[in-house]
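To start, the structure under review is shown below, and the notes come after it.
Removed from the display is one protein chain of the complex; every other protein chain stays in position.
Residue numbering begins at 1 within each chain, and the chains themselves are lettered A, B and C in the order written.
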Amino acid sequence: MTPRRSVATGRLMIYDTLMRTRRPNADRGSPRVGLWMIGACGGVGSTVALGIAALAKGLSTATGLVTELPEFRHAGLVDPSTIAIGGHEVRNQTMLEAVREAHGRGGLFDGELVRTCTPWLRQVQRHIRPGTLFGAGKTIRDLADRSVATRDRTAAAAVRRLSSDIAAFRKAKRLDHVVVVNVASSEPPTKPAAAHRSYAALVKALAKPGSRCVPSSSIYALAAIEAGCPFINFTPSAAISIPAVRERAEALGLPYMGNDGKTGESLVKSFLAPMFASRNLAVLSWVGQNILGNRDGEVLADPKTRASKIKSKERVLSHLSGKQTTTRVSIDYVPSLVDWKVAWDFIHFEGFLGTKMNMQFTWQGSDSILAAPLVLDLVRLAVREVQRGTVGPMKHLACFFKDPLEADSADHFEQWRSLVEHAAEAPVQ
Amino acid sequence: MTPRRSVATGRLMIYDTLMRTRRPNADRGSPRVGLWMIGACGGVGSTVALGIAALAKGLSTATGLVTELPEFRHAGLVDPSTIAIGGHEVRNQTMLEAVREAHGRGGLFDGELVRTCTPWLRQVQRHIRPGTLFGAGKTIRDLADRSVATRDRTAAAAVRRLSSDIAAFRKAKRLDHVVVVNVASSEPPTKPAAAHRSYAALVKALAKPGSRCVPSSSIYALAAIEAGCPFINFTPSAAISIPAVRERAEALGLPYMGNDGKTGESLVKSFLAPMFASRNLAVLSWVGQNILGNRDGEVLADPKTRASKIKSKERVLSHLSGKQTTTRVSIDYVPSLVDWKVAWDFIHFEGFLGTKMNMQFTWQGSDSILAAPLVLDLVRLAVREVQRGTVGPMKHLACFFKDPLEADSADHFEQWRSLVEHAAEAPVQ
Amino acid sequence: MTPRRSVATGRLMIYDTLMRTRRPNADRGSPRVGLWMIGACGGVGSTVALGIAALAKGLSTATGLVTELPEFRHAGLVDPSTIAIGGHEVRNQTMLEAVREAHGRGGLFDGELVRTCTPWLRQVQRHIRPGTLFGAGKTIRDLADRSVATRDRTAAAAVRRLSSDIAAFRKAKRLDHVVVVNVASSEPPTKPAAAHRSYAALVKALAKPGSRCVPSSSIYALAAIEAGCPFINFTPSAAISIPAVRERAEALGLPYMGNDGKTGESLVKSFLAPMFASRNLAVLSWVGQNILGNRDGEVLADPKTRASKIKSKERVLSHLSGKQTTTRVSIDYVPSLVDWKVAWDFIHFEGFLGTKMNMQFTWQGSDSILAAPLVLDLVRLAVREVQRGTVGPMKHLACFFKDPLEADSADHFEQWRSLVEHAAEAPVQ
Partner (left out) sequence: MTPRRSVATGRLMIYDTLMRTRRPNADRGSPRVGLWMIGACGGVGSTVALGIAALAKGLSTATGLVTELPEFRHAGLVDPSTIAIGGHEVRNQTMLEAVREAHGRGGLFDGELVRTCTPWLRQVQRHIRPGTLFGAGKTIRDLADRSVATRDRTAAAAVRRLSSDIAAFRKAKRLDHVVVVNVASSEPPTKPAAAHRSYAALVKALAKPGSRCVPSSSIYALAAIEAGCPFINFTPSAAISIPAVRERAEALGLPYMGNDGKTGESLVKSFLAPMFASRNLAVLSWVGQNILGNRDGEVLADPKTRASKIKSKERVLSHLSGKQTTTRVSIDYVPSLVDWKVAWDFIHFEGFLGTKMNMQFTWQGSDSILAAPLVLDLVRLAVREVQRGTVGPMKHLACFFKDPLEADSADHFEQWRSLVEHAAEAPVQ
């Protein structure tokens, strides 16, 4: 982790970073923290919002929050129930509608909880602003509210608008820190381009009308950075991975991390692959079939976007002992499952004397329910890094991601140990 | 690990320990090592024998041997293909017959391999001696060859006879070290008794005609100890766990370990339980159903014996976060599976906002194929401890067992790390 | 099916059968029908009640009702939404409480539906009467409301009381037909006894204080019969199977049927076993593991009761081609599942050239949700038989049961064809 560097002045930057470091509540104890979500009214975003309300009202335990484990007791993390919520959204759907659909069609959440939190969700909705369609694919454009498309003349203008939304939220809610987390739909893979290589080149490219040089996720990442906020990419999209974007974050002294939250099937893989390796059993084939019915599944029905997700999922098995292992990952959109994901994995392995054996598992979980507490974990942990003055990739958060940026180890247990050890270090005051 | 103590002189001991430490090949490099198996002609025993032959003839890779992983490259372990084989058996079945049955009915092993190794298996058979029925239950008595029952007048006499078998094997094969491993059928749980408390009391009790104060496994353990051999219990039987037996092993300066090799379903549990814990997901219920068709399954059809196995299996989940977790383990004997074990586990867990989700897995493996290389691992690692002068439980071998003796941690990953660190320490020359 | 015989006069009978045949609404079209449930406030009973309310209010489709298939369109069946509900219950729990628990803890039912139907469920509760503990086992006695135990001095008195409850319900609701269905908990197996052989002997035995000659289910069956009602046993309990009880039903000209509704895993078995048979594949082993968390599961935690259920479940596989098939059925109580049943079946089979293959399935269903519509089907079909004058076992309903009384065929498809053909016959007007 690089020491905090002095902050460069960038052309797109519209709010001074002093604002970010002015911590009005610092002396009064815990800082005031906000979470700004990209794709705020999707499954994960609305579950995060409902979850915070439930925690605040004492209607839910912290089950599912990693940072509530004893290992993090003395890490000085912010109370998750106090986190303020805002975000960008391109569709014409409110958080309340998303919650009600997940409840009604998907069987998620207690009905009583939804009713109790309805006024709260309506209030949060006031902090949801229109997103951008610059760099978005056809699937997203089709889902989006028409008014979103015509808001900005250039991608650069979009960055400015989105950035000012975040800054306005910080101001309105008088927050010390705002962490921006991308929980929007997956994007197709992004091809490397010249404009990705330096911030200067990128700024130039974004200013051209009709430029499609980066995907939406990177536009949001830039907006977050320009607003002086740490950015976390919970999807397999390019977002913060583009060198020019990272360059800018580091120039402004910001920490960031990604990609693609490890919530279900991939998490299981992370734990089982080392089992075979540590018993010196040769994995011949590992086949995974994922079916899901939420927006993510709908977006992933597009083969290009699916390719991006599959690539990220396959990373998890990259350190399997057998080099000649056949790996297959399929994803299918099955609307009746709504927010539920069903994954079946078949593992064909060879033991002593060339004996072929197999193991299979089926995972039946709700993606939103699994992801939401991890988003809160990441916010809490990112605020701590801001306090500690960390700049660049937060490598110690690797165990939260399928495809972690610059992870020191591909081994989940090493990643976990690194997280726990990091949590034990004293925060910079 | 306690430092080696001076060797006490015991009444039952018939061979001086000098023999054990006289290493004729020490200066010629690698020591000559023997493996003496209790239940040598069962599924695991015969697979170990076939496996050594296959390794020696270059007909099998070392897949499945943990000690062939890079972590053990510099641990100075004996070449597994050079290990000499002998053992005790109560049934009237040869290793070759066991191998042929596993091949013919269970579909194990390559036919060509069996043919090639047949002369070798016949030769090994010459080192198989009749076991004992002292302390054996009805199921074992029914399976046993009649002549075995009448060999010894007292359990003490049995210890002496069995011990001299091992010593004769060591002498005949001119071995530096013989490790005794119990791969016989599971026994019913053993009730604590006064005679278990001290070696002196035990010796007295064993000398009485008709005494049933300890199960067979402990008689074998004693025989191994009296012959100056480290003892490893790969079953859930009492064996070396009885205080009086451990006392004797430590008095004679011997290392030992157990209980119950972790080969299949329990291994998976060891890796998955921490997954739920580390994501702060509450496991509500964990139900396991095991079906198997080998001798072990037949013996476990007896409810008492099954209880012993189930208890051992449940240990693996003992450190699950949720204290109120319902755990169920069933074992059923399904003859058509022969040596194959099929295990189905259903895990009901709760995530954020009280959402219930589930995961299930099915494991289809051959117990003998999974266990045999671990037996070789344990022999290699035990020889190293003898060389290093270790006395008492080899706690660093905990990750090989479902119910490890005096493990420092119930966490498999901690256990694994302990093993790897131990392997990196320089062996005593 | 025997033609209707003239009605004998029995001692216990308190209401004349004229009442039963007096159909006040016959000329006004559809008859007025009631359903009297034994165990009315359990999972199945309360779901039946909620279901009728939902159908009546147009809040549910008829999915799950067999009798809504096209095959039954012209069978002249009563509208299920018009069926009046009453019943016996030994526990101090209301239908509304049962519904709320299934909703809150088990995730069943839409919350809005529960709210809308709450007044209706409260009204139905007025027709729930205390049951009896005569012939009940310890598990049921422990669950029961204390006041129930002391209501009747003899079993005969209990029959009279229970019977008059049913008659009072018929009168109060001015019903043409009342069908009594046993949806109470499973009972342990009943041993044959002399008093079971004839109605005369049974009447004598029941009159003795403290008599335990028949289980509760048979006392309820007798009460139904004495009230002139067809009786259907949806559980594996003895109920109507006792010869003396059947004798009485036939003497009073009543149709009846049982045993044990075929709702989930057993239904799957009924369809898969013929698959293997029709391809001449030899089933070597069929192992089933059932885990469930409802009252039924709690009661089945008692080994004796479980034996009864397992026996019934094994019937389904009785006509498997391979005579030497190993069959195993386990049932475990896993409270966290609430009303959900998870069943795992492993089928080991042999094909051409002695090749062993396997198939496994996991069924995850709600027992109450699956059973409730079948109860409505049976009521509709039983009313039709009463109208047609059928006496004795309704063999054409065999496909609804795991262990059908006097089924003409053990083959589910034959049973289904028999049902469909029967439905096509013109009803007696």
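Everything below uses one rule, namely that a contact is a pair of C-beta atoms (placed from the backbone, for glycine too) under 8 Å apart; a residue touches a chain by one contact, two chains touch by 3 or more.
The model shown is predicted, which means the values in this text are computed figures rather than measured ones.
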Inset, instruction - Looking beyond the chains shown, say which of A:S164, A:S198, A:S211 or A:Q360 touches the absent one. - result: A:Q360
Inset, instruction - Could you list which residues of chain A touch the chain missing from the display? - result: 107, 284-285, 287, 289, 291, 326, 328, 330, 332, 334-337, 342, 344, 346, 348, 356, 358, 360, 362, 364
Legend entry - Interface with the undisplayed chain - residues on chain C: 47, 50-51, 54, 60-66, 68-69, 108-110, 113, 267-268, 270-272, 274-275, 278-282, 350-355, 357-366, 369-370, 372-373, 413, 416
Inset, instruction - Could you please point out the chain B residues that touch the chain left off the display? - result: 104, 107, 110-112, 362
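The rule we apply is simple: only the chains that are shown with their structure count from here on.
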Legend entry - Degree value of the rotation bringing chain A onto chain B, based on Cα positions, nearest 5: 180
Inset, instruction - Would you indicate which pair of chains has the most C-beta pairs in contact? - result: A-B
Legend entry - Centroid spacing, where centroids are CA-atom means, of chain A and chain B in whole angstrom: 47
Inset, instruction - Name the residues of chain A that each touch 2 or more other chains. - result: 110, 362
